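Only one protein chain is missing; all other protein chains are in place.
Right, chain A next:
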Amino acid sequence: MKILVSVKRVVDYNVRIQVKPDGSGVMLDGVKMSMNPFDEIALEEAIRLKEAGKATEIVAVALGPQAVQEQLRSALALGADRAIHMPLDTAPQPINVARALAGLARRENPDLILMGKQAIDDDCNQTPQMVAALLDWPQATFASRIELNDKSATVAREVDAGLEFLSVDLPAVISADLRLNVPRYPKLPDIMKARRLPIETATPEDLGVEFVPEARLLKVAPPPKRQAGRKVASVDELVAAVRERGLLS
């Protein structure tokens, strides 16, 4: 079984982002970048499936400028067998990422595509669903448990009402939620080894992928600041303060 995992390069989750004064975006110069945490979870799941003897090959893919190769090297250090870079000047929006990934899936024929449920930069939560639509494959989003059978998978999904269980035929697209697993750290020797491993390239043109018009960014602004209120000294004062606002009878 072959698993395709996509990894996005995003601002590290520990970084407190700042909006550029001209409103053209957020500051990225000199900011630490990392693999999108939900993608790390997806990759970890693929590695575990391989360790359990259920998967034979893990292919990591990333789109964007040369710098995304850093995240592909991380994926190789963690246990991906191959890495494919789709070189693009900028990272496209989900609809076009999905088109590119679907194009790659048509060439690579994986049995499973594992992806993070959302990227922590644009918070879109669209790409896995879109890839599944374009391939006409089943989707199981927000997965917190995956049981792989021969030709199908049973997936527990985290939905607002609790846990939803689906059975999907393979090939399928599954998006990872937080509680699917806890990713491991790469070992230093594996990081060194991954530096020397080849990274393949595939362009959207190679794959016959056409991009569609995207939304245009007009501006980025900081959110309105919520004013800190006041501190009270006791429970009685707390209850009185809440009552003052007409919130308790």
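FYI, contacts are C-beta pairs under 8 Å (C-beta built on N, C-alpha and C of every residue); 3 or more make two chains touch, one makes a residue touch a chain; residues count from 1.
Note that contacts and distances are computed from a predicted model.
Peer 1: Given the options "Carbohydrate ABC transporter permease", "Formate dehydrogenase biogenesis protein FdhU", "Electron transfer flavoprotein subunit alpha" or "Nitrogenase iron-molybdenum cofactor biosynthesis protein NifE", which would UniProt use as the protein name of the unshown chain?
Peer 2: Going by its UniProt entry, the chain not pictured is "Electron transfer flavoprotein subunit alpha".
Peer 1: Of A:Leu4, A:Leu134 or A:Val209, which sits in contact with the chain we cannot see?
Peer 2: Touches the omitted chain: A:Leu134.
Peer 1: Among A:Asp81, A:Glu164 or A:Asp190, which residue is in touch with the absent chain?
Peer 2: Spelled out, the listed residue whose C-beta touches the missing chain is A:Glu164.
Peer 1: Considering the whole complex rather than only what is displayed, give the residues of chain A touching the chain that is not shown.
Peer 2: 11, 16-17, 19, 26, 93-95, 98, 118, 120-127, 129-134, 136-142, 144, 154, 157-169, 172, 177-179, 212-223, 226, 228-239, 241-242, 245, 247-249
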